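The other protein chains are all here in position, but one chain of the complex has been omitted.
Take a look at chain A:
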Amino acid sequence: MADGASGAAERSVQVKLVLLGEAAVGKSSVVLRFVSNEFQANKEPTIGAAFLTQKCRLEDRVLRYEIWDTAGQERFHSLAPMYYRNAQAAVVVYDVTKASSLEKAKTWVKELQRQANPNIVIALAGNKVDLVQPSSSSSGAATPETEDEADDATATPGENAGAAGSEPETLRQVPREEAEAYAQEAGLLFFETSAKTGDGIVEMFTEIAKKIPIDQILASSRGTGRPGAAGGRTGAGQEGVNLDENAGKGKEACNC
């Protein structure tokens, strides 16, 4: 079996990816969408971290994502280092309808940049954009609904506010520009995603895959078996920075 495993490593590259973010921003949903392309109530409660894998193809290589989906509750924070150590990639998720979740995301980014593998590729994901995108039905059709709901004073305050505004954008608490500017400043990949509709999920994982120094991982995993330990060279980090040029080239590269 040991032979089989190392044989597989020749063909597919293992990438350890960790998901971090405030509770209920949809970390698990993002993973579920990516891994099994579905959206549903969470089946597996996240205790510490859930572990999932997904293979995907990038050009001529096969990547095998090992995804650690961590628990979001604040008190599990001290356990997080256990999961992000040796990770080559991290997705820090926030909820575009909740400003505080971006603040929490920033603290995660800070922590990762200081404590995690120095070459870690970090992506910032603003999830739940489906809530703030104008619905496909025209705004004219939405008007009568607004009136209906305005009568219903007992409706959930959040929904009511959204409906009364009739503009879904009012639910948005984090402007795209703000988060994007922060991501740029901090050197992160940035995406707005919706686990519900699937928007941006595959793109995100594809872009992460592109940015990961795969050859280096291959070299180091053959050597020590510890990608984090060997990945300390600074050259790779600089290489990753000029990703902007490659960005958006081949979106269909990841067939999963």
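Keep this in mind: a residue touches a chain if its C-beta (ideal position, glycine included) is under 8 Å from a C-beta of that chain, and two chains touch if they have at least 3 such contacts; residues count from 1.
The rule is simple: contacts and distances are computed from a predicted model.
The complex appears with one chain absent; UniProt names that chain "Rab-GAP TBC domain-containing protein" among the candidates "ER membrane protein complex subunit 4", "Rab-GAP TBC domain-containing protein", "WD repeat-containing protein 46" or "AP complex subunit beta". When the omitted chain is restored, the residue from A:Ser100, A:Gln184 or A:Thr197 that touches it is A:Ser100. Contacts to the hidden chain, counted on chain A, fall at residues 1-2, 5, 14, 16, 23-24, 41-49, 51, 53, 66, 71, 73-79, 82-83, 85-86, 100, 104, 107, 110-111, 114, 225-226, 229.
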